Structures are given as C-alpha cells and as structure tokens.
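For this depiction, one protein chain was excluded, whereas all remaining protein chains were kept in their positions.
As written, the chain order gives the labels A and B, with residue 1 at the start of each chain.
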Amino acid sequence: MNWKRAASAALVSLPIIVLLAYSLTLDPKEIPSPLPGRSAPAFSLAVFAQGEGATRRAVGDTVRLADHQGEVVVLNFWASWCLACRDEHAILSDVAEAYAPRGAKFYGVLYNDAPANGVRWIREMGGQSYPSVNDPRTRTAIDFGLYGVPETFFIGRDGRVAYKHVGPVSAAVLTQKLDSLLAAGAPAPRGDSASKVTVPANRS
Amino acid sequence: MTRLIGYNALWVALATAVFGMVAIPVGLRRRRLEWVQASYAATFTMFGLTTVAVFAMVYGLVTHDFSIGYVAQVGSRATPLFYTIISLWGALEGSILFWAWVLTLLSALVVFWNRDRDGALIPYTTMTMLAVSLFFFILLVGPANPFTLVSPVPLDGPGPNPLLQNHVLMGVHPPLLYLGYVGMTVPFAFAVGAMASGEVEQDDWVKLSRRWTLGAWGFLTAAIIAGMWWSYEVLGWGGYWAWDPVENASFMPWLTATAFLHSVMVQERRGMLRLWNLNLIVSTFALTILGTFLTRSGVLSSVHAFGEGPIGMYFLAAIAITLLVSFALVAGNSERLRSTGRLDGVATRETVFLLNNLLFTAFTFTVLIGTLFPIIAEAARGVKVSVGEPFFNKMTLPICASLLFLMGVGPALPWKRATADVLRRQLLPPLVGAVLAAAIAIAVGAREAYAVLAFAFAAFALVANVREISSGVQARMRLRSEGAVTALGRLVGANRRRYGGYVAHIGVVCVAVGITASSTFRTEYEATVAKGASMPAGRFQIRLNQVYGREEPQRSRIAANVSVMDGAREIGRLDPAMNFYPTSQQPIPTPAVRSRPWGDLYVNLMAFKPDGSNATLKVIVEPLVPWIWLGGGIICLGALIAMSTMPARRRVDAPDAVGRVPDRELVPDARMGASALAANTFEGAD
Partner (left out) sequence: MMHRWKVPLRSARLRAALCLAMLLLPLLPVTAQQPTSAQMSESELERRTREVAAQLRCPVCQGNSIQDSPSELAQEMKGVVRDQLAAGRTPNEVKQYFIDKYGEWVLLEPTASGFNLLVYVLPVLMLLGGAFVIVRAVRKWTTAPPAADGTT
C-alpha cells in the first residue's frame, strides 16, 4: 500500500461527502415564492357565496383588486375537497369579522372546484363571515403562483403582496400580519422563512 | 410473538455478522483456517436468520398482525393477498429488510461456491460482504426497524401506497432492482477482497466475479425496463422515462456496470485498464448506495421517495466509508496495477472499448451532475432550480447516438489489428444499412436530426451485430455442413460470452428504435366525448360506450368503456379507469393500453360527468413502444447466454458440508500468509 496516494485519493471524495451532508439539511418540498414584495396580480372574479358579515357582497358581483386600492386585502385559496381548509375555516371567519371594522377585506377564492360544492361546504362548516369568489380555469391561482390549497396571501395598501402563507393559517399569524399591514401601510419585509411553499408529496 | 421472532432474529444476525467480520482477520493473522471457516458458517447462519425475519414479516402481513409497526403502516384487511405480500417492499423498513435478505443470500452463495479456494481473496471478499450486511442490520434494528411494537393494536391499517398497489409489475420491478443493486455488491466485494488480500495483481477477482457482474447487470437491466413499463402503465402520462432522480439512481450504476463489462474484456485479453476497472466497480457500488441515499433520505423529491428520517445520516456514513476506504485502497494499490499490455494499432476493438468507456463515463457524470445540481445550486446560490427532462435529453442524446454507433463499430473491428481491407469489408454493409434506415426514417416523416441519426446508427449497429452472428453461422454451415439452427446453437454455445454480447446489442438496438420511434412519432388526441359519440385518434375512432363505477374493498373505481373503431368495424374494447383510494386525495389513473407490435393505443380517462353522460379522454398513439419491452427481454437473454459459460473447475477435494474443515494441511499457500500479514500489520506500507 502506498499510503500517501491512498490518503490523497480519499481526500478527493470529501467534496461529494460534504455536499451530501449539506443536502440532508435541505427540504426539497420547500420552494420559495417570488411573489412577496411584488405587485399583486390583478384579478376580477365573480362572487358565488355572499358571506354574512359587514363585508358581504351579492352573488354575481365582480370583485376587482383595482377596486381595493389603499386597502389591506387577504386572499384565501381553498376548495371543498381540501381537508386542511377545514382546520383554518373558523379562524379565518372570526378574524375577518373582527378586523372588518378596521377596513381589512377578506375574500375566499375557490380553487379547482364547483361553486355548488363550495356553497354546500360553507353551509356544512357553519357559514363564513366574508364572501367567496370563483376562479374558473384557475387563472388567478396560477397568477398567484399557487401550489395547492390552502394558501393565504396578504396584500398591503400599496397593492403589493406582503406575505404568503402556506397551509392552514393560525389566528396568531393572521392578527400579527394584519396589525402590521393596517398600521404601517407598508409591505412587511420580505425574505422571512415563512415565504416558503410546501408542495404536496403526491405525483399525479 | 411473530414480532419478537423477527426482531430477535435480526439482532442475532447482526451479532453473527460482527463475529464473522472479526473472525476473518484474526484467522488470517494467526493462520487458523478454522476461524475463517467459522466466518463462512456465520455467513450461512446470517442468511438463515434473515430468512426467518422475512418470513416473520410476511406471516405478520398475511395474518394482519397490526401489533407489528410495519404491518400497521402498510397493511390493510381490504388489500388483496398479492398486494399484501408484495407490500413487503412497498415502504422503507420492509424494503431494507428485503434488501438485507437478498444481500445475505448472495453472501451465502459467494461463500458456498468459493469456500475451498486457497488464499486470502475469498476471506476478505466475505468480510466485505459481511460489512455491507452489518450496515443493513444496523439500519434494521435502529432507524428502519420494521418490527416496532404498536400499542394499542389497531383494528385495521391504511394499506399500501395506492401507486404501489395498482399494478402487477410492482411485484416484479422492486425485487429485480434489489437483485441488481445488491448483486453489484458482489463484484465490489471481490475487488475490495483482491486489494485487501494483496492478490490484486492476479486477475482472479475478475474471473470469479465476472458472472456475478453479468447477473447483477442483467437484473438491473430488467429492473429498469420493468420500471419503465410500470411508469407507462400506471402513471398515466403515456411516457416511460422522466429522468426522475430515482430513475437516474438506478441508471447510473447500470451505466458504469456496462462500461465495466466492456473494459474488463480489455483487461482479460490485454492486461490493460486494471486500475480503471477497479475504479469502475467501486463507483458502481458507490452509486447504488448513493441512489439509495437519494431516495430513502428525502433529499430529492421523487415519485418513489420513501419519506424522511434519520436514516439519511446512516446512508451518508455508509457512502463516506465506502468512498474513503475503497478509493484509498485503489490508489494505494495503483503502483502494482500498471498495464502490462500494449496496443498494436489504433483501429482495433480495444480502442473502441476505450471510447465506449469514455462515453459511458461522460454519460454517468452528466446524469450525476444533473441529479445533484439542484443541491449544488442551492448551496452556491441559495436558489432552488430544477434539472429535468429537457436538460437530460439535450445533454445525453449525443452520447446515446454515439454509443449506438460504437456498438456497431466495436463488433466489426477485430482485436489487436485491422487492415484497411478488413475495415472496409466489415464496415461497408452496416453503413449501407445506416443510409437505408435514414432514408426510410425521412420518408416515414422523421424530421428531427437526432431521430434520423438514431435510426441510422441503430441500423448500423444491428447490421454489424447480426453479421457477426450470421457470418459465423454461414462458416459453420459451409465447413461442417450443419443446418442453420444447429450451426447457430453450436456457434453461440461455443463462445457464449461473445455471442451473448451480440444478442444483448441487438436488444439495445430494439430498445433504441422503440424509444426513438415512440417519442418522435407520438401523437396525442384529447376530447370530451358524449356517451355514444366518437373522437378521432389517428386512423382509429374511439367511441365512448359508457361510464360505470365499481366498488372494490380497498378502493372505488370509475371506468369508461370505449370501443376502438377502424371505420365502422369495432376492433377492440378498452376500459381506462380512475381509482379512488381513501388514503389519496387525488385519483390514481389506470390507463388502458391496446398493444400491438407496431404500436400502442394508450387511452386515459381524464375526467367524467358524475351522471355518466360524457367523459374526457386522452388518447396517445405511440408507435413501437412494445419494442422497448421486447428489447429489454433480448438484452436479458444476451446476459443469460453470456453468463451460462461453465465456471472454472472447482477444486476436487472440496468438503461436502458447510463449514467442515477439509483434511489437508491448513494454509498451504505462502501467498496468503504474506499478503494477510501485509494487509493486517501494515508491513507492506512504504
């Protein structure tokens, strides 16, 4: 055995080992979204569920982002077939009701689902304080770079996406983000860890 | 009870592996053959114990013993028996158990067939096999323990992953893959054994491991083809290869092993490339472990990913030890592995093998860097990037085309030296074939340069390889006045390795033609069809007869019954379906395929109206797809022919029972003593 050669050959394999060790610290399901910090994509969608609270809109009304300039808007993408959406439903409804007097506008956006199913689901879940709009052919969802449901977007007074939340949202996150957006009117600093997206693990 | 039997068997097997690993160096150093023999007995015992554990698991699965962790994870009372049994390898822990079982089986066979050889090669080879087995036992009693206790015992389980209980091929593809993967451990163990024992200058390890490498390569080939077939039949996109990380993981060792099968011939005939071959076989093994790491640690998301957990660290340690130890061994021995041969000319088969190895190595490197680049980019740029099909196609198609070309040149060129006359005589007919094929391809409508090139080179290789066989047959018929069939049989029988190789080449041509044709001439049709109406699909019409549902114990199934119409004549019926499993949010499609030698009609149910009044169908016309499966079979047939050569005669004074010490002087071979000393006491170091 030539031990000097042996040692140098072993060293050559070190970078591969280091790279693989580094790879263990990664989560392939975490994908950063480029949206936070950018202008929210414009949309114009028809209401299919009117909502119950002060922010109710008649069924068939068109909701445009352009009509909400200078307001804080929360968009929640959901579907009746989505199990995780059940977890966040009551929280969203309550927080939306609580913040309505301060001018925060909540909209549910139905993703990949029939409005009739959505209406039935809302009834089963005990109603919803804010209206939901339909997104035929999921064009708005794609505009927002949606991976799956539920995903929640916070749009600041400047019309920029301030924050994107993936998965069921908690009351703490909702109130914290809303408070800062309503107070400052400026977008929250981007780049926080929460702007990561988790892709569902099943392939279709 | 079943759980305890299985779990304890694994612990005892682990202890046995440790004992065997210790006994070998001790026995060699003290020159006590009975210690070495005891380690051989330990190898057989280890196999027996693992068999007990596997049977315990299968028994647990079949009897729905949900107190066993793995059964509670993948079992379900509603799952059919066949899928219950094959769920043994459907999830992480079970697949590791199955892997360990195959590994201990191969270890036992290696020992059984070579137990009477003198020298330190076999003891060190056995030690390597035991070390690899030990790693899997550590996984099995630690992070991948399938026999964990579940309490309270659930009444039923969720059943296997829906994707894995949807097709019979799931009973075929994983065992083949494990046999291929695990099989590559054997030549690796022989190579390490040769280096550790100091017997690497004799090429014994090459001769002893040759059939093992061929066998493992054959299984890996079959596994890759079966995996393609499964993907085609189950995933519903009409393709068979997506350059998914796991597909790449199985493909990379195949590439290096294929390179090895060729370059080892240069070593055997000309005494060259010995260092290179060691590197190839070590890389092949390292790539199998890397592939397992990538798929079992959740590092890269993939259709086959088995989920995350601490197991990644264990595999990382295994890769680190494998790379460090084996490359150190190769480099440390490099001075003793100088080429003894030389080349007589440039236009020879040896040179073609060198180019072949260059291309296979570049191919492996491209796939490796493409697979790992998302990790590299994230480390360097902090940005997630994807490396997928378009990249791999662009980068590897030139290599594939060149390899097809070489596959025709190699067999046409003689060893050692070729005159211009021989070259012309040998290469002219394949060239004519290539030009003809290119003309036909263009006439049929191929417009992409690569497609035309691929058809031309495929024809080139086909003519060259068929000519090698047919000229041999003709010579025999002429000289020995044999019939064509007899002549073919005897010709192949007389030099199985060579003609097995040509048969495998013909299989590769078949696969290449199938892939090129199906991707070049693929046409898709998609339409929403009302009940009773038809949609066009090439020269056929697809008529929707009805949409119907069926409840099965483990799933519900919605299917569309369609007729394939040729004009007014019905020529077949198909039932593409969607399966709804309680554990899966998305439906799992089951496409229906009408397979004919000249091409497939692939019908997928995309959507349907709940009242059954209409359905959206996607119909894909894919020419020559069955050629891929057929070609895979031909390649495996070639591997079988090449493997079927008789092994070198074993010593006649072999003991007739396992582990019994033969009645002859112990350690008669001075070589063994010296090399064992060198390896154990480091006296050989300079």
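Everything that follows uses one rule, which is that contacts are C-beta pairs under 8 Å (C-beta built on N, C-alpha and C of every residue); 3 or more make two chains touch, one makes a residue touch a chain.
Treat the numbers as computed from the prediction; the structure is a model and nothing was measured.
Trainee: Relative to the complete complex, which of the depicted chains are touched by the chain excluded from display?
Mentor: Over the full assembly, the chain not pictured touches A, B.
Trainee: Considering the complete complex, identify which of B:Thr125, B:Thr185, B:Ser402 or B:Gln541 is in touch with the unshown chain.
Mentor: Counting the whole complex, the residue in contact with the absent chain is B:Ser402.
Trainee: Taking the entire complex into account, which one of B:Gly69, B:Pro158, B:Gly171 or B:Gly341 touches the absent chain?
Mentor: Missing-chain contact among the listed residues: B:Gly341.
Trainee: Looking at A:Ala42, A:Ala116, A:Ile142 or A:Ala172, which residue reaches the missing chain?
Mentor: If we include the chain that is not displayed, A:Ile142 is the one touching it.
Trainee: Considering the whole complex, not just the chains shown, which residues of subunit A touch the missing one?
Mentor: Residues of subunit A in touch with the missing chain: 31-35, 38, 112, 137-139, 141-148, 199-200, 202-204.
Trainee: Even though one chain is hidden, which residues of subunit B still touch it in the full complex?
Mentor: Given the touch definition above, subunit B has residues 236-239, 242-245, 269-272, 301-303, 305, 339-347, 351, 354-355, 358-359, 361-362, 365-366, 369-370, 373, 376-377, 380-381, 383-391, 394-395, 397-399, 401-402, 405-406, 409, 416, 420-421, 423-424, 427-428, 431, 435, 448-450, 453, 586, 589, 604, 606, 618 touching the missing chain.
Basically, only the chains that are shown with their structure count from here on.
Trainee: Need the CA-centroid distance for the pair subunit A / subunit B, whole Å please.
Mentor: Each chain reduced to its C-alpha mean, subunit A and subunit B end up 42 Å apart.
Trainee: Going by the contact rule set out above, which residues of subunit A touch subunit B in the complex?
Mentor: 1-3, 5-10, 12-13, 16-17, 19-24, 26-29, 31-32, 81, 83, 199-204
Trainee: Report the residues of subunit B in contact with subunit A in the complex, numbered from low to high.
Mentor: My answer: residues 163, 235, 290, 293, 297-301, 303, 305, 312-313, 316, 319-320, 323-325, 327-335, 372, 374-376, 378-379, 383-384, 584-586, 678, 682, 684-686.
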